[in-house]
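Every protein chain except one is present and positioned as in the full complex.
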Amino acid sequence: MRAFASDNYAGVHPSIMKEIISVNSDDMSSYGNDPVSEAALELFAKHFGSDAKIFFMATGTATNTLILKHITNSWNSVICADTAHINVDECGAVEAVAGIKIAHAEAVHGKLSVESIAPLLAGRKDVHQSQPAVISITQNTELGTVYTLAEIKAICDYAHKHGLLVHMDGARLSNAAVALGTGFKEMTVDCGVDVLSFGGTKNGCMCAEAAVFINSKIGKDFEFVRKQGMQLISKMRYVGAQFKALLTDELWKENAARANELATLLAHKVQEVSEVKITRPVEANAVFAIVPPHVIPKLQEKFPFYVWDESASEVRWMTSWATTDQDIDNFVSALKTLI
Amino acid sequence: MRAFASDNYAGVHPSIMKEIISVNSDDMSSYGNDPVSEAALELFAKHFGSDAKIFFMATGTATNTLILKHITNSWNSVICADTAHINVDECGAVEAVAGIKIAHAEAVHGKLSVESIAPLLAGRKDVHQSQPAVISITQNTELGTVYTLAEIKAICDYAHKHGLLVHMDGARLSNAAVALGTGFKEMTVDCGVDVLSFGGTKNGCMCAEAAVFINSKIGKDFEFVRKQGMQLISKMRYVGAQFKALLTDELWKENAARANELATLLAHKVQEVSEVKITRPVEANAVFAIVPPHVIPKLQEKFPFYVWDESASEVRWMTSWATTDQDIDNFVSALKTLI
Amino acid sequence: MRAFASDNYAGVHPSIMKEIISVNSDDMSSYGNDPVSEAALELFAKHFGSDAKIFFMATGTATNTLILKHITNSWNSVICADTAHINVDECGAVEAVAGIKIAHAEAVHGKLSVESIAPLLAGRKDVHQSQPAVISITQNTELGTVYTLAEIKAICDYAHKHGLLVHMDGARLSNAAVALGTGFKEMTVDCGVDVLSFGGTKNGCMCAEAAVFINSKIGKDFEFVRKQGMQLISKMRYVGAQFKALLTDELWKENAARANELATLLAHKVQEVSEVKITRPVEANAVFAIVPPHVIPKLQEKFPFYVWDESASEVRWMTSWATTDQDIDNFVSALKTLI
Partner (left out) sequence: MRAFASDNYAGVHPSIMKEIISVNSDDMSSYGNDPVSEAALELFAKHFGSDAKIFFMATGTATNTLILKHITNSWNSVICADTAHINVDECGAVEAVAGIKIAHAEAVHGKLSVESIAPLLAGRKDVHQSQPAVISITQNTELGTVYTLAEIKAICDYAHKHGLLVHMDGARLSNAAVALGTGFKEMTVDCGVDVLSFGGTKNGCMCAEAAVFINSKIGKDFEFVRKQGMQLISKMRYVGAQFKALLTDELWKENAARANELATLLAHKVQEVSEVKITRPVEANAVFAIVPPHVIPKLQEKFPFYVWDESASEVRWMTSWATTDQDIDNFVSALKTLI
């Protein structure tokens, strides 16, 4: 089966599985005090600096939510795009667990801008209103678009000028880095991002996410938040192994590049089909398109994917590290046949 | 390295790793809607009945905490042993996430009794007091002891008579089942346990826990609690694979039996050493003993283990599925030499 | 000083103060088990039926928040107008204390409609999304408008058809009742409202709000929520006294009628001033108007009031039970002079 539903439908990349197997020998200390996790942390430090505080986590929802819990007070709000994962895809975790309000701004193709953020700072200092403390941006966005370095920097500068922090939800950070032709550092540390949710799962891992506190003023004592937040994996070496493989020999880049290239190829090929209209810039590993409604269920039978906006007949097709050129051919053929 | 620190220092059992590898092929639906997870759920149903609601989770802390959150109201309390994992080892997750009070009773070798529970029901109906709603027992206990079926049934009967539910923290349920010579069902369903935290990680899995709602009146909508509780693993097939292997050909029993037998062997051998005094009944895979203080650090260098009660010089030694007869021999030799 | 800032700038109506004084004699049982509170509860029952569960509270924020906490699960959301008090004026209490998401809909002059609510029900049954469980409407609204009985009934019918409950934030319920020429029952019980925040403070009380559970299926055990929610006033007789006075001889109606009439009078008089433009229907005790910017600070010096929308130079003027005809004359004179 090949799906275009989500990059989390893909399996584990062979190199990562190999590393998991290779650490499965002796007893090792649990909860991250093991040499595998330590080696993985060192690889992270190469990207984010030795001052960065890094914590491995089991899910992206937890990474986002617990970071936000840790860097806010209960009377704060977090500003994000209306389409942000933290707003629409985490079943209220931010409100229930972090206990803060989400103030969502309109966004163009999933991207916030200083202009869309500014009106949300109006009620500051008024005791009756939640106080904005964090701007959360998703890189790449839920709509397959990618913030440029200049856009990220502008938001960071604006945030810091107003005493806010910037969180980046990087569930697909590798795809964005490839799209921009940069490393992780240029997109985060160098732009002024304060804290990052680093995603491994969608890029070929089994279950590996990380909270990365870049700003040295935050992140202290997060180990207690992680434990209390029910995310302290006991046999942590297996998470460490995934990151070790992902960050070795630039496997992260290879995997993300494959996914991005195939999304571009897919976009290219469906553009030939006049009944299909691509609706968003294809900048990473997702293609959004309007498709004739009658085609959708039949195509989904062969290649699972999600309808994004039923009223507009807009669908989302995602590629992953595991997608092949042949998959794209098969998919587009099926699409053409159905149309 | 061989540790006696905790059964979570052990690696993943080869049969479980084999199953993980075997499901790593095509794309599969995420979030548990995959054939591997479904097969694992069917194996659970054989033990707990087809009415049981089962949810795979990433950590034991999450399993305990989210179950308790789901079956209580914020004004309730949960009664447990003072030594219970939920009371002393989860960094306040029950209070912070479930938002309820823990009312802990004194326990003999980690075991509650109707007599120790009864005084905690005194303040019922008084609006100023947290209202007890759940009794949580750990099987086997944090002190290596095992509730008999009659003891579990007595607590369940008492709980139900007073309108309370019974939760069993079964992080080491397999060890208890082997100790009692029963299956899971006899110890849970048949005794009246309402909801169970089923542990796989400590018994040879990588990262696999399950919430098992036995009482059909509870557990509805728990899928939202799991998601919001940041525990919905996207590539769930790999958790499903672990449980599939664990529950096939009674691997759970084989693994737990090995650990229990070696704890018994260890206890037997250290009893020969007159300077060492075993302090708790050895009923599963833990041995608690008082050891001359000067021996401890040196022994820990070779074989990591925890000091349980520093003032009493009492230590805990745990065995796992991976412990061997030779490990016991080496350990006892080292102990004797140091004494 | 006479303010047009808020009806909570007014003092306590003499009849209410008289009742407070009259109950200040002997010892009385605390926490609401006193004859004064009981008498007040009986007066409530005349309006809302003897099945209604009524709980006196200290603040409106608490009444709204704790009701919502009690009738939802943590994975639920509450639908309300973007201008709703629970969304913008309670410093995130709903998120922090009830732990649920607010899904706000656009509203015309503060009023929701079935059409504006419907799109928010799209993500039901999807485990990744907060599940709508309550529609909260404010009567009269934060913009001084009043839902008609037919509008309330339409929302209630829609809600119940989709398995949702309806909460009414009635901080100014008396003003709305007077505006519609009905009693409380017609606007709530008869329309299908499930639970009500009944406000006394803004209508001449000192500090008296009530949670009124009309739907007999909800509200059980709310006494624990109130206590844990830090709202169980010990010397409750003084709250009871306020409600007793307010609900005797229709003082609630007299007070609200005065406020409403004077808002109408104010609107009538300022309409004569061509530089002032009334922006919202004046249906209760608030007048919203666009005023020349240079006038605002000088007028505020004499008569405090709030700027509602700085960019539009829109202000809010509220009247209360204590406002007099003379106050309106003085205010309009000052306004005219300044213009």
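The letters A, B and C name the chains in turn, as written, and every chain counts its residues from 1.
One rule holds for everything that comes next: a residue touches a chain if its C-beta (ideal position, glycine included) is under 8 Å from a C-beta of that chain, and two chains touch if they have at least 3 such contacts.
Note that the structure is a prediction, hence the values are computed from the model and not measured.
The chain not shown here is touched by just one of C:Thr61, C:Thr188, C:Asn215 or C:Asn255, and that residue is C:Thr61. Between the chain not shown and the residues C:Ser174, C:Thr201 or C:Asn215, the one that touches is C:Thr201. By the touch rule set out above, subunit C reaches the unshown chain at residues 1-3, 5-6, 8-12, 17, 20-21, 23-30, 58-62, 65-66, 90-93, 96-97, 201-202, 206-207, 224, 227-235, 238, 304, 320, 322.
Residues 31, 69, 73-75, 127-128, 131, 221, 223-225, 227-228, 232 are the ones on subunit A that touch the missing chain.
Think of the hidden chain as still there; on subunit B it touches residues 74-77, 88-92, 95-96, 99-102, 123, 127-130.
Here is the rule we use: only the chains that are shown with their structure count from here on.
Between subunit B and subunit C the CA-based rotation angle works out to 180°, given as a multiple of 5. As a whole-number value, the distance joining the C-alpha centres of subunit A and subunit C reads 42 Å. One simple way to say how far apart two chains are is to compare their mean CA positions; for subunit B and subunit C this gives 50 Å. Of all residues in subunit A, those touching 2 or more other chains are 90-92, 96, listed in ascending order.
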